[in-house]
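Only one protein chain is missing from this complex, and each of the others stays in its spot.
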Amino acid sequence: MLKYTLKRGIIALITIWVIITVTFFLMRAIPGDPFTNEKKIQPQIMENLKRKYGLDQPLIVQYGKYLQNLLRGDLGDSMKYKTRTVNEMLRTSFPVSAKLGLMSIAVGAGLGITFGIIAALNRGKAFDYFVIFLAVIGVSVPGFVFAALFQYWFGAKLQWFPVARWGTWKHYVLPVAALGFSSIAYIARMMRTSMLDILSQDYIRTAKAKGLSRRVVTWKHTIRNAILPIVTILGVNIAGVVVGSFVIESIYAIPGMGKYYVQSIQQNDYTLIMGTTIFYAVILVIMMYLTDIVYGIVDPRIRIDE
Amino acid sequence: MEQVGLEKDMFEVVGKDLESAEAIIRPSLTYWADAWRRLKENKLAIIALVVLALVVIMAFVGPMIRPFTYDQQDFTKINQEPSSEHWFGTDALGRDIFVRCWSGAKISLFIGMVSAIINVTIGIIYGGISGYLGGYVDIIMMRIVEIIYSIPELLWVILLMVVLGPGLKTIIIAISISGWGGMARLVRGQVLQLKQMEFVLAAKTLGADTSRIIAKHLIPNAMGPIIINLTFQVPGAIFTEAFLSYIGLGIQPPLASWGSLAQEGTLMLLIKPYQMFFPALLISITMLAFNILGDGLRDSLDPRLRK
Partner (left out) sequence: MDNILLDVRDLTVSFDTYAGEVQAVRGTTFHVKKGETLAIVGESGCGKSVTAQTIMQLIPMPPGRIKKGNIFFEGKDLAKFTDKQMEAVRGKDISMIFQDPMTSLNPTMKVGKQIMEGLIKHQKMNKAEAKERAIEMLRLVGMPTPEKRFEQYPHEFSGGMRQRAMIAIALACNPKLLIADEPTTALDVTIQAQIMELMQDLQKKLNTSIILITHDLGVVAKVADRIAVMYAGVIIESGTADEIFHNPQHPYTWGLLKSVPRLDLGQKERLVPIDGTPPDLFAPPKGCPFAARCEYAMKICKEIHPEKTNLNSSHYVHCWLQHSYAPNVKNPITGEGR
């Protein structure tokens, strides 16, 4: 177990380093500099700006400085909003996105796992077909379509929920539904497959042969084993939710990281883009690492090395 | 007790009849013939195939059957609901949405398919080399893939698009560079399997005909998963393009793609929902059809499900 944890940890760290480096050099590879779109700036001020952002130094030096700053937790200043730092903007928007994301994942996992279990136990019957149908729709229809649909129907037409912004619990419903839908679909499908796979295993037959009741066989033997691969699936799902949040937050005008990210892209605010990308990447890598660890704990075949 | 009424000549010895002993009741088909037969039986997959064919046809025919071009603006007819003149209505600049949807189809489908093909090709080459060389090279190459793929593809694509700038060519490049990991792993697995087989066979046949073995075994075994993967890559690429265009990194006006149309439509969503509805519908139907077809292919190409 220890070896496993360490190995995964090292890979995680290397991954983060790769992201930082790649992002940095990619950003610097953009032709022109970030000020070309601005109104004419006097050369002297241009010089000062360049010096402030370190753009007059050789690339390697800039890279070194960036890394140094990162280790201190400083992601730099926004190039567009010159009075604000990247850190600041992340600090205010991250909690919002985190709430949205976590709720979507919780809903996705909760409903997804439940649907998957029920579908597998009722194979070939109506609910099973319903879940498969849902799963295919959820994976095929893009998140922004759901977002728009919900916004239009439940927000504007039926007026059940507010159309945008953030505040009361009512504001959560539509965005979480839009973000969570594809999670539910994906997880339900995976859980169903996992259940069916476990149900065909020999040890389920052994459990029955011992005379255990259907309930015990289903819960203690089938579900307990079927849910293991879902831990890994959740890791993948988290990535999907993060990416989906960009669009959902934009559509619902939710003041989260995603909305700022999209804005920064549209405005070519390179430090903000870089900082946010790195932040996202780090979060994702950490989440994947955590899921790996949890999986290692939960599956005794990994927890107990031979 | 002995049965009455049996004739003595019934007890003439006739011996073994091995032909009937080894007769196989079910006709044996080749792998591909069986797969095609199974696919044909899957009504849903066939419907999906037909739908896709229709979409492709309309992508070419659509713009031709209406007297507008995709960038033709008409300020007297902005934001009109669908009518007999403008079947899908008009947008904020008076452009006909029907024509824009179908010329957008051409672009979205083109991006989807070309990116998917390049993706798969890169994956096959990378995975093939990694599996063939084996050893440390293989381990390192696969670790690289693993690290790259800890980050969702979309994030890579966004980064690349920010650097490369929006446009048709850059989108294809960005998507192609970002999505080949799954294919690489798959092909590598096949090659490794094949290497084992090759080794065993070589030991028996003194190394003769190894290239024929590769051709006769690698192709049938690997083609199935490759085709399936390709079928799933296309909707992924279409979705990525739609997503990029939606956040402004993709196709720029006046060109249209489904994603950019959806984005334009969102601005008027609450008042004129049809503007977003049509491109969104087209995206969804196309992706749905590809996914159903992919599922159908996966089922029919799985040798374990042969009946």
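In this document, chain identifiers A and B correspond to the written order of the chains, with residue numbering beginning at 1 in each.
Here is the rule we go by: contacts are C-beta pairs under 8 Å (C-beta built on N, C-alpha and C of every residue); 3 or more make two chains touch, one makes a residue touch a chain.
As the structure is a prediction and not an experimental result, all values here were calculated from the model.
> Using the definition of touch stated at the top, determine which of A:Lys3, A:Arg72 or A:Arg214 touches the missing chain.
Candidates A:Lys3, A:Arg72 or A:Arg214; residue touching the omitted chain: A:Arg214.
> May I ask which residue of A:Leu71, A:Ala126 or A:Ile304 touches the chain that does not appear here?
The single option touching the absent chain is A:Ile304.
> Which of these touches the unseen chain: A:Thr5, A:Asn87, A:Asn122 or A:Gln201?
Once the missing chain is taken into account, the touching residue is A:Gln201.
> Could you list which residues of chain B touch the chain missing from the display?
Against the left-out chain, chain B lists 1-3, 6, 8-18, 20-22, 24-26, 307.
> Can you list, in ascending order, the chain A residues touching the missing chain?
Touch set of chain A with respect to the missing chain: 201-203, 205-214, 216, 220-221, 224-225, 228, 299-301, 304, 306.
Quick note on the criterion: only the chains that are shown with their structure count from here on.
> For chain A and chain B, what's the span in angstrom between their mean Cα positions?
For chain A versus chain B, the centre distance works out to 25 Å.
> Considering only the defined contacts, which chain A positions touch chain B in the complex?
So the residues of chain A in touch with chain B come to 11-12, 14-15, 18-19, 22-23, 26-27, 29-30, 136-137, 139-142, 144-145, 148-149, 151-152, 155-156, 163, 239-240, 242-243, 246-247, 250-251, 262, 265-266, 268, 273, 277, 280-281, 284-285, 288.
> Applying the document's contact rule, which stretches of chain B touch chain A when the two form their complex?
Within the complex, chain B contacts chain A at residues 143, 146-148, 150-152, 154-155, 158-160, 162-163, 235, 239, 242-243, 246-249, 262, 266, 269-270, 273, 276, 280, 283-284, 287-288, 290-292, 295.
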